[in-house]
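One structure is given below, encoded as structure tokens.
Note that one protein chain is taken out, while the other chains of the complex remain in position.
Labels A, B and C are assigned to the chains in the order they are written; within every chain, residues are numbered from 1.
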Amino acid sequence: MNSFQEVFIRYRELMEIAVYGVAILLIFIGLYAVLTKKHLVKVVIGLSIMDAGVNLLFVGVGYITNHTAPIFSPGYEDAADKMVDPVPQALVLTAIVIGFAVTALALSLVIRLYRHHKTANIEQLNSLRW
Amino acid sequence: MVISPVHYIVAPLAAAFFIPLLNKLYDDAARVVPGIVLGYLVVVSAVLVPQVLYNGPITEIIAGWRPPFGINLVMTPFSAILALLVSFMAFVIWLYGFRFRRTLKGGVVMYYEILQMMMTAGALGIILTGDLFNMFVFVEIAGITAISLSAFYRDRDGAEAGFKYMLLGSLASVFLLLGILLLYTQTHSLNMAQIAERMPAVAQGVKIIALIFLLVSLGIEAEMFPLNSWAPDAYSQAPSPTSAAFAAVLGVAAVYALARVSYTLFDAQSVSMFLMVMGFLTMFFAETAAIAQTDLKRMLAYSSMGQMGLVMVALGIGNETALFGALFLIINHAVIKALLFMTGSYFIYNNNSKRLVALNGIHKRLPYVSFLFSLGALAIIGFPPFSGFWSKFYILSGAAKRELLPLIIGILAITIVEMTYYLRVIGRIYFGKEETEPASHKPSINALVAMTSLAVIIVVLGLYPGLISGYLHKASMFLLDKQAYIQNVLSVK
Amino acid sequence: MIFIVFLVIMAVILIAAAVYSVVQKDLLYAVLGTGVVSLVLSVFFYLLQAPDVAITEAAIGIALTTIIFIITIRNTTRDEDKYSEDLINRFKPEEDA
Partner (left out) sequence: MLKKIFVLFLLTVTGVALWQSFRHAPFGENRVGDVENPETVSAFYLKHSPETLHTANSVTAIVVNFRGFDTLGEVTVLFLAATGLASILYRRKEDEEEEGGHLPVRVKLKSSTLVRTGAKILFPLILLLGIYVFVHGHLTPGGGFQGGAIIATGFLLMFITYKRFNVNHKIMVWLESLSGLAFVLIGLYGLVAYGSFLQNIPWTGRLNDLISGGLIPLIYIFIGIKVATELTNVLDTLMNTKPRKK
């Protein structure tokens, strides 16, 4: 664990890229899929990747170098000033569950659309236009 | 138990959890219980709103932790008036649809009722909450119900409308989360009052990016141009009571969130230009698109977007007169658009067609409904004896105070466009070539009561705007007073 | 050192899986790609001292989300470029014992 911590301090910049950068890249990839892909399932995949990126960003923001998980298990009762920020973690819990709910709803709509139009191409769903 | 703002949220939630069980025991439970709950919410408003208006804002703490730390519900005069409006409109819409929903078969009635009721709860949550992340949760509640309701009818293109809304709604929720996270990293708080208090210390660049994220995401919900393409589809594909609720419940909440974020979290001056330009564009494109519509519900939906744009313009103008006008317009739009959707759905029901052409000479078949529809149409354009006139008048005089001449001309020009298509519909109803087919579906008594009460409100508010203008002034003053909000929330022990 | 290498490898796998699931034409594999994204993400959460989130992501992201995607694919099409082919005929129905 000790070498782990030392490495963390020395390579903070790298960590920043590995966490913030990856999170933003995930949002980027997800949004790209949502905006350009034509297959409905692909669009929803894009949404779920985007959600993953946002969740990672939340947890990354809450992280503090060298601090432990915010759990006061035996032996850590007085370690409150050595713990990572618990608030983003609690928010991410909410966000993950809500993301699942939205994904499930979206997929049910995809199934309905496929039954109705017999196609899963987003460009062929044009019975409602300006 | 003393009545407090938390009842607005808890009563519908408890009922929603209970309905599936109750429905097993008693068949009509799903249809009746939401009415009781929404009626109770009107009672709660009747108790709380006078308190707020006379004794000042109420801040209710939840889970026993005082405001910067726990979640809290805030009832300022502004949100109190909107909460009253939303709960009253939801009740009227429930009353209107009570018989109508007998046509739905089987277990779907229960789903419909739960979703429709929870949409109101979500909207009330957005209006009342004082916590940014809590607002996100309620936005999601409102969004999920709205998506499911627009996809409710399977013989229409509902699923397509629902999917469009879902796509834009997901973008909105991701952006909202990013905005909340950015503000959290800088202010270490989720409480709106505390964020507002610590806002001056935040770096300018971060502030602007957070503002953009929040405005885009709330703009999607509030039908702001150019991310509003979900609106006409959702309005036109949803069941009629839901279309009315989109305008009268969801729209109100979305505009409130926009106003709260831009006035309390940020400076009104910094967003003024943005809101004015985007609002005007929303109005312009919506109203011009409305002319080209051949479908009654789509036309009404575009008109709704136009009204939302006008509200945004008024929020952008940002002086007290314009805010007064904006609040008046929110109320008017909720009442009038609900009336138009309600009456319009009887036309559609009778014609078995949503097309405008089918409205020719319908006044012979449905004289009273046609009369109410025309009354609503005239009111929403802003003809003098009706309430719509006053809201437009105050917004224009607010613009005049800031000497925004091009804006005034623009709004007036768009009003003429609006007038064209509404008068065209009225012309069809009264002077179109008549068809002799007798009315097959007369409005039921509960629908008549609902529609008439809305029409009475329109006329009374038009003739005596003084009845509410005092309260509205107080509310708009309070929205402008950022420090009062912060102090009210943070001083709670 | 070994940890930072581990973390960077994780990050690379995460991005690779995300790109794979966007690029892959066979939707079933694309969905499995998102499953891998969730899996690596939950390891990330664990490394960032968020065990609660890691467990949630593991249960919801890996298992449940993947399976509802697969159900949807079964109900629509499996090939991204063929929008209306029926996957179901690829399997022969059999009676349950």
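Keep in mind that, in the parts below, a contact is a pair of C-beta atoms (placed from the backbone, for glycine too) under 8 Å apart; a residue touches a chain by one contact, two chains touch by 3 or more.
The structure presented is a predicted model; accordingly, all values stated were derived computationally and were not measured.
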{"item": "Among the chains presented, those that the missing one touches", "value": "A, B, C"}
{"item": "Per the touch definition above, residue among B:V92, B:I127, B:A159 or B:A447 touching the missing chain", "value": "B:A159"}
{"item": "Residue among B:V52, B:A80, B:I93 or B:V137 that touches the chain left out of view", "value": "B:V137"}
{"item": "Selected from B:I58, B:V74 or B:I114 as touching the chain missing from the view", "value": "B:I114"}
{"item": "Contact set of chain C toward the excluded chain (per top definition)", "value": "51-52, 54-56, 59-60, 63-64, 67-68, 71-72, 74-75, 86-89, 91-97"}
{"item": "Touch residues of chain A, complete complex, unshown partner", "value": "8, 12, 15-16, 19-21, 24-25, 27-28, 31-32, 35-36, 57, 60-65, 67, 69-74, 77, 80-81, 83, 85-87, 89-90, 93-94, 96-98, 100-102, 104-105, 107-109, 111-112, 114-115"}
{"item": "Touch residues of chain B, complete complex, unshown partner", "value": "1, 4, 6, 9-10, 13-14, 16-18, 20-21, 24, 60-65, 68-71, 105-108, 111-112, 114-115, 118, 121, 125, 133-134, 137-138, 140-141, 144-145, 147-148, 151-152, 159, 162, 178, 182, 185-186, 188-191, 203, 205-206, 209-210, 212"}
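The rule is simple: only the chains that are shown with their structure count from here on.
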{"item": "Separation of mean Cα positions, chain C and chain A [Å, integer]", "value": "13"}
{"item": "Centre distance in Å when chain A and chain B are each reduced to the mean of their C-alpha atoms", "value": "31"}
{"item": "Contacts with two or more other chains, residues of chain C listed in rising order", "value": "none"}
{"item": "Two or more partner chains touched - positions in chain A", "value": "40, 110"}
{"item": "In the complex, chain A residues that touch chain C", "value": "3-4, 7-8, 11, 14-15, 18-19, 21-22, 25-26, 29-30, 32-33, 37-42, 44-46, 48-49, 52, 55-56, 59-60, 62-63, 67-71, 84, 89, 92-93, 96-97, 100, 103-104, 107, 110-111, 114-115, 118-121, 124"}
{"item": "Chain A partner contacts - residues on chain C that touch it in the complex", "value": "1-4, 7-8, 10-11, 14-15, 18-19, 21-22, 27, 30-31, 34, 37-38, 41, 44-45, 48-53, 56-57, 60-61, 64-65, 68-69, 71-73, 75-77, 80, 83-84"}
{"item": "Contacting residues of chain A [partner chain B, same complex]", "value": "27, 31, 34, 40, 43, 47, 50-51, 54, 57-58, 61, 87-88, 91, 94-95, 98, 101-102, 105-106, 109-110, 112-113, 116-117, 125, 127-128, 130"}
